[in-house]
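Missing here: one protein chain of the complex. Every other protein chain is in place.
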Amino acid sequence: MSSIFGKLFTISTFGESHGGGVGVIVDGCPPRVEISAEEIQSELNRRKPGQSKITTPRQESDLCEIVSGVFQGKTLGTPIAILVRNKDARSQDYDEMAVKYRPSHADATYDAKYGIRNWQGGGRSSARETIGRVAGGAIAKKILHQIAGVEIIAYVKTIKDISASVDQETVTLEQVESNIVRCPDSVAAEKMIELIDQIRREKDSLGGVVECVVRNVPKGLGEPVFDKLEADLAKAIMSLPATKGFEIGSGFEGTLLTGSQHNDEFYLDEAGNTRTMTNRSGGIQGGISNGENIVIRAAFKPTATIGKEQKTVTKEGEETVLAAKGRHDPCVLPRAVPMVEAMVALVLCDHLLRHHAQCGLDI
Amino acid sequence: MSSIFGKLFTISTFGESHGGGVGVIVDGCPPRVEISAEEIQSELNRRKPGQSKITTPRQESDLCEIVSGVFQGKTLGTPIAILVRNKDARSQDYDEMAVKYRPSHADATYDAKYGIRNWQGGGRSSARETIGRVAGGAIAKKILHQIAGVEIIAYVKTIKDISASVDQETVTLEQVESNIVRCPDSVAAEKMIELIDQIRREKDSLGGVVECVVRNVPKGLGEPVFDKLEADLAKAIMSLPATKGFEIGSGFEGTLLTGSQHNDEFYLDEAGNTRTMTNRSGGIQGGISNGENIVIRAAFKPTATIGKEQKTVTKEGEETVLAAKGRHDPCVLPRAVPMVEAMVALVLCDHLLRHHAQCGLDI
Amino acid sequence: MSSIFGKLFTISTFGESHGGGVGVIVDGCPPRVEISAEEIQSELNRRKPGQSKITTPRQESDLCEIVSGVFQGKTLGTPIAILVRNKDARSQDYDEMAVKYRPSHADATYDAKYGIRNWQGGGRSSARETIGRVAGGAIAKKILHQIAGVEIIAYVKTIKDISASVDQETVTLEQVESNIVRCPDSVAAEKMIELIDQIRREKDSLGGVVECVVRNVPKGLGEPVFDKLEADLAKAIMSLPATKGFEIGSGFEGTLLTGSQHNDEFYLDEAGNTRTMTNRSGGIQGGISNGENIVIRAAFKPTATIGKEQKTVTKEGEETVLAAKGRHDPCVLPRAVPMVEAMVALVLCDHLLRHHAQCGLDI
Partner (left out) sequence: MSSIFGKLFTISTFGESHGGGVGVIVDGCPPRVEISAEEIQSELNRRKPGQSKITTPRQESDLCEIVSGVFQGKTLGTPIAILVRNKDARSQDYDEMAVKYRPSHADATYDAKYGIRNWQGGGRSSARETIGRVAGGAIAKKILHQIAGVEIIAYVKTIKDISASVDQETVTLEQVESNIVRCPDSVAAEKMIELIDQIRREKDSLGGVVECVVRNVPKGLGEPVFDKLEADLAKAIMSLPATKGFEIGSGFEGTLLTGSQHNDEFYLDEAGNTRTMTNRSGGIQGGISNGENIVIRAAFKPTATIGKEQKTVTKEGEETVLAAKGRHDPCVLPRAVPMVEAMVALVLCDHLLRHHAQCGLDI
């Protein structure tokens, strides 16, 4: 188990789906940053279950408590501990899953690795662990915005084969939050909601793609050759539950172009800044941000836990079938949007500090 | 700059395209592993330039020297330093690039970040830095194979829109190495070679997809929630030059399925082992290897350095055009194959040790 | 701020003296270790304030809650979060210290570094932060004892110029706990208690030396050249509040001997094991444990916070005097004993896992 993320701006998360609670310690946060429990809560509310008909009906208020690290409304530079208690735990729903492995879920691999597993609601492999990420990400977002005006906006780009049309330059948080599927294209959003609701009734599930655009990124973030900005973003995204793919800029589609078609030619803008005419690089070249918008995409598979009957085996080694009870999302995408934003914010904030450390001294 | 990779089995690489040389220190390697310079050399030879008409004509023998850490043919458990000298350095080819930024290359971002740059041949951003990765990966491969019979085989899956048909269960290194494009589908390989050769003559470049299959992976590798196996693989791959996307198992295509279509149902094999009927998970569930084949894909963009004239700007802030001289690959994919294998091996070997540390004690 | 310690068996601590509470996340713990809140509590009780007339009168029950990571009495391999609430917070005692810096305390340096400080009771620099260390150390101790029968026993060796006579081979926890100063030499203990009580009444404070002996240490722990076992022990000890010095084995006294006097000659014991006739090495040679007892000593300065009037300056830059209110220990040593044991346990447990990772595979 490795629940620590980041080199300088670090989060250390804890908690199972059922038990005392979940949370995070944010270590290495710059001092004197104004932060309130309300700001963190507003991000947690975007992630919490039971927020609409297309999410899991589990009811959790997910109220956060800042236990340490903030004094008179400002960060101390000391570890910020944030705790969210578990409430609506119906562990009896999971009795069957104590013995039967859910296909494509973490049940079997946790047992294989650890020889023990909290089988109530997924335990540590539950998406509930992302509460700590989102809480830490809220602080990272605040710092990025305050220092450099950075804007991080994620949204649902596709659900199954329904694709949204989104203008990366202008899309706003308000547009994303204007509907329950968190897709800023209202026409596509309506179709997505309808499809998810239908699949939910069929006891099946759906996947899709979340896109994230970051505007006003300072130049120079990222540390080749291993901690290239896109490498750390890829790790951050692929550590989220249910992700199967990551792209930056042109992504897999970019392999269909020739170099002369794909390259982002340079020009000078009116202020004399070096800019690119196109942005197939997705805001990062050679592992370092170039000041253009960072654009990434994450593929989320259809939720593994479904009510439909599937073939599986038991812990004791017998073949059987399972139709999962418990409460689960028919599609994780709407709630994945704030998770993606949080992970992107954590990576960028960490690299902001790292870049400042190596290249910000007066040599 | 962050040139250290891995937590327990660690590589620390160094070197620019032009200068004294490139290389790696492998730290944390288990003791008493038999390893020879020849074994490392054979992997370096797959990566070296000038190996065929579809790679860069730069001539480097890339002969490696083991400077430390190996005694009487076995690893000591101490740091293994490996050095490769630079030879065929024609830095005059790069005079123009000292002032003109190559579009979609790292020239401009390195200058923005560091305020200084070795402009000879790409300096640190040259793919030449991957020599250290491939050398370290050779040792990781050896350990994985010796401990668990792990087989890591990467190959070119697509070049532009030419796609190969490959059987992941049976593909061999010999098939991969049977042609200069490293595609085990000989029919597709021939088309690929032809296309690359044509685009080379047009002073343009091509991209594509490398697929990597890993067989005989022990169950239990990977450390949720942040160091999930696919997360560390994603970072490893996305730290390679020219990568734009990463997929595991079903990848982006998997988002078009419903959960009941996508889930890998379990069964018991003849030996009583828990196995999956399909492998859309790509060998990893919940961040932990499940014993099935690991299958990943990496998108490589078309080479940024091309001979065709492109619009760009100079370091001093003037708009200009550039038709790159210097020697470069029209398509990086054939030489990227051993790089992908090396990065996968490094991640798996590190996690083999990590898993053994946390879960291998006799509790 | 850097509140994470350990490479594989990792603790991440949080909390200020006054505020919501203090605690720890233990990450990387092996699964299936039996652990109860009671076991952790018994260590915390040795550390808690108000336990005798020679410790601070602050009343805190320091009851711990295991929030995550333990299921049905066993560790899950997931992060173990432990929370202790703050109770007896009389922050009004500290109003004066909001502006006046306590000499030789962390007040001035925290302000200089962070530009902000929780001045209530020392904030993060309070010894209250060691609760997280002791809680984590309790788990480390359990593992070390279970795997290898390791015994870690610390005790007060000197208070000022009063020195105890202790037999490292036979000293027991019961002897240490038999008096309130935690010195197993009952004659010396009585003198120590008397002296501390007297200095308390004089509103002054005392320092001394804690010695720690570790028996049944497995051979092979420690990772040269930087993570030598004594180097990591030194860091662990010197990270405790009020420490000014660290010794292993012969320590500073050893510099008065010649090599032929100092060297530990080897012999074979009855079982054929390589042993040393003397133990000036303190159980570690070349950075690696040799199976003999590990013996270290830590110097703790006299408590900085005293009731006597001292010259100081204010945050606003005016010279003044301060006679500290608030509740504080006249001598930290009795309560430092479990802290030293905890830090030693954390280092050894981490290295147990690390050694198993690099050298425990079947090569």
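Here the chain labels run A, B and C in written order, and each chain numbers its own residues starting at 1.
In this text, a residue touches a chain if its C-beta (ideal position, glycine included) is under 8 Å from a C-beta of that chain, and two chains touch if they have at least 3 such contacts.
Predicted model only: the values in this text are computed from it and were never measured.
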| item | value |
| --- | --- |
| Residue of C:I54, C:I199, C:I294 or C:V337 touching the missing chain in the full complex | C:I199 |
| Positions on subunit C where the hidden chain makes contact | 1-5, 13, 101, 103-110, 112-115, 124-125, 129, 158, 160-161, 199, 204-209, 219-220, 222-228, 230-239, 243-252, 254-268, 272, 274, 276-277, 280-282, 284-291, 299-306, 308, 310-313, 317-319, 354-355, 358-359 |
| For subunit A, residues in touch with the removed chain | 7-8, 28-33, 77, 143, 146-147, 352-354, 356-363 |
| Footprint left on subunit B by the chain that the document does not show | 1-4, 10, 12-16, 19-23, 25, 27-29, 31-32, 65-69, 71, 74-81, 83, 113-118, 123-124 |
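Definition applied: only the chains that are shown with their structure count from here on.
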| item | value |
| --- | --- |
| Subunit B and subunit C: spacing of chain centres that average the CA atoms, whole Å | 45 |
| Length of the line joining the C-alpha centres of subunit A and subunit B, rounded to whole Å | 26 |
| Shared-contact residues (touching 2 or more other chains) in subunit A | 1-4, 13, 113-115, 124 |
